[in-house]
Every structure is written in structure tokens, then in C-alpha cells.
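The other protein chains are all here in position, but one chain of the complex has been omitted.
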Amino acid sequence: MSIADAVNIRDRAAERQAAAAQEAAATGAAADGPAWSNMKAPDARSQQSATVAITNGRRALTVFLTNPNALFGAGFLAFVILVALAAPILYPEDPLSMVARPFLWPGQDPAYPLGTDGLGRDVLAGILHGARISLFVGLFATVLGLTFGVLVGATAGYFGGWVDDVLVRLIEIFQTLPSFVLLVVLVAIAQPSATTVTLAIAIISWPTVARLTRAEFRAIREKDFVVAARSLGYGHGRIIFHEILPNALPPIIVTSSVMVATAILMESALSFMGLGDPNVVSWGSMIGTGRELVRTAWYLTALPGLAIVFTVLALNLIGDGLNDALNPRFSQDR
Amino acid sequence: MAALLRTVRTLRRTLLHAIPTLLGIIVLNFFLLQLAPGDAADVMAGEAGSATTESVAALRSRFGLDNPVLVQLGDYLNNLAHFSLGFSPRYGMPVAELIGQRLPGTLTLMVSALAIAILLGIVLGALMAAFAGRIPDRLLSIVSLLFYSIPSFWIGLMLIVLFSVKLGWLPSGGAGTIGSRLTGLPALLDTARYMVLPATSLALFYVAIYARLTRASMLEVKNQDFVRTAYAKGLTPFRVTSRHILRNALIPITTMAGMHVGGMLGGAVVVETVYSWPGLGRLAFEAVMARDFTVLLGILLLSSLLVIAANAAVDLLHAWVDPRIGAR
Amino acid sequence: MTSLLQVDNLTIRFTRAEPVRNLSFEIGHSETLAIVGESGSGKSLTALALMQLLPSAAEIAAESRISFGGRELTGLAAREMRHLRGREIAMIFQEPMTSLNPVMTIGRQIAEVLMVHEKLSGRAARRRAIELLELVRIPAPDKRIDDYPHQLSGGMRQRVMIAIAVACKPKLLIADEPTTALDVTIQAQVLDLLDTLRRELRMAVILITHDLGVVAQWADNVVVMYAGRKVEQALPGDLFDDPLHPYTRGLLSASPRLKRDFHYRDGPLTEIPGSIVSAVGEAGCPFRPRCNQARASCGHHVPPLIVPAEDRLVACPFTTSSKAVPHAASLRF
């Protein structure tokens, strides 16, 4: 259940590259050119691991803005955000309260365009309010996971040695535990609430970022411009934040949009299983309650599901668009 | 011969490498168990209905639950060494046995889903790569991205609506016709009928991953120097693709297949709930509902073992496919 | 002597650029023709055009002609071209590291070309592969044949590439910077091998290189390219004794290798100012922005190739030989 898995290949690839680069540096064989350029196995998102692309912001923006898929994604996401902000104004009453006759089908009553559920709750109100929790969890889990992951990955990748060994072990442990099972355990132990769900998703998503960041840092650390920085006596902080991080950022940015999508999927799956915040309506919990009635009132399952699919799709389209814009080599193939 | 030697060497390295990870997971597991609200004594007392503080305390000392944490960790490790994952009061049987009953169901589901995902994914990806940048590629790209965005539990429910409720072609849940007493091929077909929908729901997401991966991988390999050499030899495009591109392009895909076992286990939890499939996932769901943490953590531990085993298997496969591995 | 390969007016076009323009040259049987130029001169694209292996974004202009053994290669059906590739025209590349399939033994990579073109059985092809490894002087070929490329050194890999290339005794071998990635002592071995094979198998060799020293020692005839055009052609002796084009002259005097006892204390090396990038989009002589003899008229049109002496061509109207007064040049201008 983790989209972010897809990102793993690229950092495996980058790791191998870094190892190859180190070896080349060690044997002094750098003049032989890159050993086995096909060692950099590609992945679904990007082939451009740590080759330090020459991209400037404006060019990337142009590419992104001329990509219809990415624009559609961005547009739809903006719409969802707007809806989430407007929900309390449009439907000020609690979406969990009964407002009408149960089992109104969509279109049956213009006051309830998407119908009502088995308890007479307004489906549209539920979906609009559900956007709030999805985006909240998606955004904050990503910010937390990203921050922690980048810190750990950067530390491991930059310093290497025993620090790296220890941190890699930690990452490996978290990547070996099946992430969704761990998520279920964490939320079950901590008692479901918006905060615990967010924290738990952050806990299971940081290793992916950490691994990616580490691989990028390891590869970029070997580049001559970083060696030059060391030879000029720059401090660690300056090298990490001024020299390496800006170059490691593009894949991390791409990953972050995928992470938001993954977090939304995770939250919905948790709520579907009854492990969401019980006081808040969410798309997953709507599907969860709708599923008992799937034989008769399948629209109760279908509609919130479509909301998830389109929101996640929008984020993934943005991710692809960012990837094309930030990693120019890959965009030629598209 | 060389391939065999490579494989053996890789196996040894992989296993040695897995030991500290495994220890880390066990310790983590233990502390999670400590964090869980209530303990087995509370649960049993709760089940019994009438519990006094004294009787609970008695239960605690009987199970060693009042010992210091480190002693308890020692006990836990000792139990694990004897393949004991604890006792589930709710099911009235040892957790290991409980999991043992459910494991085959999940494995069958996962293997079928993985097979569907890899086959379909590679075909789609190869098609996309062949038409890179043109209409079929664009369409398939959107489709795969859609697969990538659909929650498996939702597509599961939608498939039920379509194929069981509306069309009535396939069963909506369970793992076999109850009381049918089929054997041999008919039994197999019966199971297969029950498995189509859950396996498809679980696979779709991974179809998308493998399709995108194969596409990227093939495009990458296509631009490699050795492919140019192959063309310079006068080989046909078919021969170049089948003998030179494909094998190199599949290497990253073998790597990924192992990494997905963990993810698939997670997906199975949700899909099994949807289809009442009697596997680990459903067990996990029931354990959550009952707040039976012993079972839940047993599942977590065991599934981690499964992931480690899968990774080892993939490393071996990898070593066999890629001659460069042994050199490292 | 009838020529084996005749290239006429070759122009390679991308959407926004023409990296090779109006290039003509020919090569006779068993001859070595060197094409020299720095990066961006279009020499490698020329080689790929001869093999019809240009990247899909590139196309050969309609007026270009490539005639090989009397056959026209432009517009040849893909199937026909495949029969020529690897059998009559073979090619080796700059990077022996990446030019071999990493997951296939070298034996099978050599055998493959024999099985495809000479319809040999697997066993026969393997036997021939061992012979070929011996031919390219790889020690213990019967053991090495089951090695993977990563088990070999760079020099060995380039030998394997050569074995693949000469497996079907081609009439023409195109070597695109075959020794650039190799150390100087290994370079000597590989060039030696190439030349021996050229004589033994009576094949012509197109040696594409940026190394003037290599050209001088190994070529029968030299084409100097700059920014996609041929600027000079001569026998190597003539070229080094008496370079005519200002670019060739600049290169020779800029090269420390060709000024044996010259030391930095004796003075600076002669520079060619600027870089090849300046040639992009220029009307007129592509070398004009960097030329120390440029005049206003150089910007008007591309200077045509003139024949300043026997067996020589140069694309500069203002050239003056330090030796014999070229009669042909004075005829035109």
C-alpha cells in the first residue's frame, strides 16, 4: 500500500552509482569514464539520479506549465483545496448529522444532489468535509516525514562511516516492516485521531525519503564541486545546505507530491477499516459505512471513492509533471 | 557454474545482513507491545467478565507481566526462540498456530496478484516503450497512472458491484464454495473463481508500477552503447530487443518485486477485509477490532520475516540474472 | 583505384541544426582514412550516418549520396542495410566499457554475429569465436570466451569489440575514437592490432579521432573537419609538413606534442582563440570567428574546397603554402 515504493528504485540506482563513483575515485580510474553507465537502473519516476541536472527555475516552470496533464492535476488539486476551505461555509452543520430521508439516490432530491446515506446524512456535505481531513493528513504527514527523512538521509549520506551504518540499519528496519501493517498497529495502539493518524503515516513514510536523500547525498558528495568546496575549507553546514542540498532537491520535490498522494490513500484505507478519527467524516469512513449497503446503494461507496481517485490522480499527475520539468533528460522520451 | 557460485555467495551475504535487521525488528516489536494499552491479563479479565484487582494481579504474576521490562524482553526473546508468539485469549489458541492457519491464504493471494502484476505490467510497459511519445504510450500512461491512484479496497468493492451484484459472474467473497467437497481440478477452478476479484484488486496498483518501471527501464537500456553495438552487428530489431534490451531492462524489475512483498502484505490486509478472504490480513483486521495486540504484533513480526525472505530470494534471482553482482 | 566508399554531399539535419554539411570523401580498398576534428566537428555523426544508425531525431538530407562498393546506401531498405552491417561494414566505438552487453558472455556476443550473418551453428560459431579472440591476441582465449565484459580490462574489451567487428571479414571498419578511453601504452597495442588486421583481412579503415599524433602515424589520407565541414584533406606527410588551412595550422602549433623541445620558459603556445561554439549559425566560413587571417569577405559565403596541390584540398582561399606555390589556387582566385 505504498506508492512511495516506486521511488525506492531510483535511490537504489543512485546508491550503486555512488558506490561506483567511490570505487572509481579510489582506483583513480575516473579518467576511464563512468563505469557501466547502465548501472544506473532506471525507475518509474525518474532516471536522473544525482547526475546534477542543469535546470533553472524558469525553464522548469515553463515545462510544467505547458504540460496539460500537470496543469489538469494542479487545477483539480486547487479545486479540492478550495472545496476543503469552503466546506464549513457551504455546509456549516455537522456532516455526521441526519438531515433528510435515508437512501436518497443522487439526483433524486435537488437539495441533496449526491443523495443521502442509510442514516439520512448528506453525501455531498460528507465529501466536501472529507476533503479537509484528507488534505490535512496528506499535507502534515508529508511535511513531517519529509523533514525527518531529509535530515536522516542527509546526515547518513554526507557523513558516511559508522553514522551511515547505524542510520541505514534503522531505515532498513522500517523498510522491512510491512508499512501498512505497521501503520495499523501504530494507530490501533495510539488510539485513532487526526493527529495520531498523521504521526503514524509520517513514521512509516520517512524511510523512503531518507533513503532517497541519502543516495543523492552520497552521489553528489563525490562530485568535484563538493571536493572543491572541501578543498576551500568550507564547513559541513555550508557544504550540506549550499552545495549539496540544492542539487538533491529535484527528486525530493517529486517524491513529496507522491508522498501526499500516498498519505491520502493510507488515511482513507485506515478510515475504511474503522481506524480513522471517529469524530470526523472522511472519504474512507464513508466508503466503510457504505460497503455494508454496497449491494443496494452502491453510490454510497462509489462517490467518495471517486473523490479519492481524482485527488490522488491529480497529485500523481503533478508528480509526473514535476519530474518532467525538473529532470529534463527523462522528458525527452515523453 | 559461475552463476551457481555467485548465487551461493550472495545467499551467505544476504543472510548475514538480515540478522541485525531482524533483531532490530524484534526489539521494536517488543516495545510496541509494551506500549499497547492493557495487557493480556486485562484482556483475559475483561473476557471473563468478573475481575477483581487481585485476580488480575494474580494473572499478571502468572504470566510474568509484573517483571522488569528487560526480564520481559528476555522472556519474549526466549519465547521467540521456541517459535512461540504468545497466546491469543480471544481465539483461545497460540498466535503462531493462528497465523499458521491463515498464512497460506494470504500467500496464495499475494503470489497470484504478483504474477498478474508482473506479467501485465511488463507487457504494458513494453508496449509503452515501443510507442514512446506516441498516442498508445500517452493513453497507457494515463491508464497506468489511474491504476496507480485507485485505492485497492474501493476498486474491490466496485468490482463486486459489477461482477457479483450486477452481472453475477463471480462470487463476492470467501475462498471457496462452502460444503462443496470438490477435489482435484474442479476444486482448483473453484478457488480460482473466488480469487479472481481479490487478486485483481490487489494487483492493479502494482500493474501500474511495473508498467511504468518497464517503460522507463526499456527506454533507458535502448539508449545504451551496447544496443548500438547490437544494431551495428546487423541484428534485427526483434533480436536486439529480445536478446539485448529485455534482459538488462528486467534487472531493476526483479529488484522491485522483492521490495513489493511488504507493500502487498499491507494491501492484502485491506483487500482481504473487503472479500472476507481468510488470510492474515483479515486476521489483522479482526485483531484490530478486538484490540488483540498479541495477534497483531505476531502478524507484524511474521510478515517482516516474510519480507526478509522475499528480499533474500530476490537477491538470489538478481545474482543469477546479473553477472556483475558476484564481482562485488 | 576504384573507391570502396564514396560519400558525396553528406548533410545531416536535426530540427534546428545541421551538424554535418556538404561533406564529401572517398576511401579505397584496404586504405586507412582518418577523420580528425574536435568535439562538435560532426565526425562521429558522420560515422553513424555511414552505418545508417543515426539517432531518430537526425535525418540525412535528400541530396546526400553514400555509395558503398557501387551500392547506394541512402534510402536502402532496412533489411538490406542489416545484411551489410556487421558483415561488410563494421564499427567499433569509443567506450569499450559500455559498448558490450554486460549480461552476456563475450563468447556469445562474438558468436551472435556469426550465427546471424554466416548462419553458423552454435558450436561452430563458438569455435570461430575462440579463433577470433586469438586473432585479436587475447591470451587463453578458450578460457576467456566465457567471461563477462566486466571481468576484462578496458584494452581487452576493445579487443573483443574488434573481434566482433572483424568476425565476418568486413570490407570496411569504422573505428570511432577507438583508443580515446584507453591509456597510451594500451592505445599503441590496439592501433597496432587494428593495422595488422587491416592488412591481413584487406579491409579499409575509417579512423575517427581527435588525436593528430595517431593520424600522422596510422592514416593514408586525412580529412580535417571543423563545425560539420571538411576544411582540409591531405596525405599525412603533406598535412604535417605544410598545413594549409588556418585551423589545421592553429591546431598543429597549439599542440605541445608537435613541438618537441618547446618548454613554457621558451614562451607561450600558439592559441586558437574562442571555441567551436562560435561557429554555430555563422554564415560564411565557420572558422572565421577564430581565424587570425580572417577578412571581410570570409563572412560572405562558405569558402569552396580548392585544390592547392596534388592530392590536397583546402577550404580557404587565402592560404599560402610555405612550400611550392599552388597553381590550382591561383587559377581560381
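Note that the chains are named A, B and C in the order they appear, and that numbering of residues resets to 1 at the start of each chain.
One rule holds in what follows: a contact is a pair of C-beta atoms (placed from the backbone, for glycine too) under 8 Å apart; a residue touches a chain by one contact, two chains touch by 3 or more.
One rule holds in what follows: contacts and distances are computed from a predicted model.
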Message = Just to verify: the chain that's not displayed, which of "Putative, Na(+) H(+) antiporter subunit C", "ATP-binding cassette domain-containing protein", "Hydrogenase-4 component E" or "NADH-quinone oxidoreductase subunit K" does UniProt list as its protein name?
response = "ATP-binding cassette domain-containing protein"
Key: Residue of C:A62, C:A140 or C:V184 in touch with the missing chain, whole complex considered   = C:V184
Request  = Tell me where the left-out chain touches chain C, residue by residue.
outcome  = 38-39, 153, 155-156, 183-189, 191-192, 210-218, 236, 240, 250-251, 254-260, 262-264, 268-273, 275-277, 290
Query = Where does chain A touch the missing chain, residue by residue?
reply = 23, 25-32, 52-54, 56, 223-225, 227-235, 238, 242-243, 246-247
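Simple rule for what comes next: only the chains that are shown with their structure count from here on.
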Key: Most centrally placed chain, judged by C-alpha centres   = A
Message = Just the chain pair, please, that has the highest number of C-beta contacts.
response = A-B
Inquiry  = Let me check something: if the centre of a chain is the mean of its CA atoms, which chain is farthest from chain A?
reply    = C
Request  = Averaged over CA atoms, how far is the centre of chain A from the centre of chain C? Could you give it in whole Å?
outcome  = 50
Key: Inter-chain centre distance, chain B versus chain C - centres from mean C-alpha coordinates, in Å   = 54
Key: Where chain C touches two or more other chains, by residue   = 95, 98, 102, 150
Task = Indicate the residues of chain A shared as contacts by at least two other chains.
result = 36-38
Request  = Could you please specify the touching residues of chain B with respect to chain C in the complex?
outcome  = 2, 224-226, 228-236, 239, 243-244, 247-248, 251, 321-324, 327
Note = Within their complex, chain C touches chain B through residues 51, 53, 82-87, 90-91, 93, 95, 98-104, 112-113, 116-117, 146, 148, 150-151, 161, 164
Note = Touching chain B in the complex, chain A uses residues 1-3, 5-6, 8-9, 12-13, 36-47, 69, 169-170, 172-173, 175-186, 188-189, 191, 261, 265, 268-269, 272-275, 284, 287, 291, 294-295, 298, 301-302, 305, 308-310, 312-313, 315-317, 320, 330, 333-334
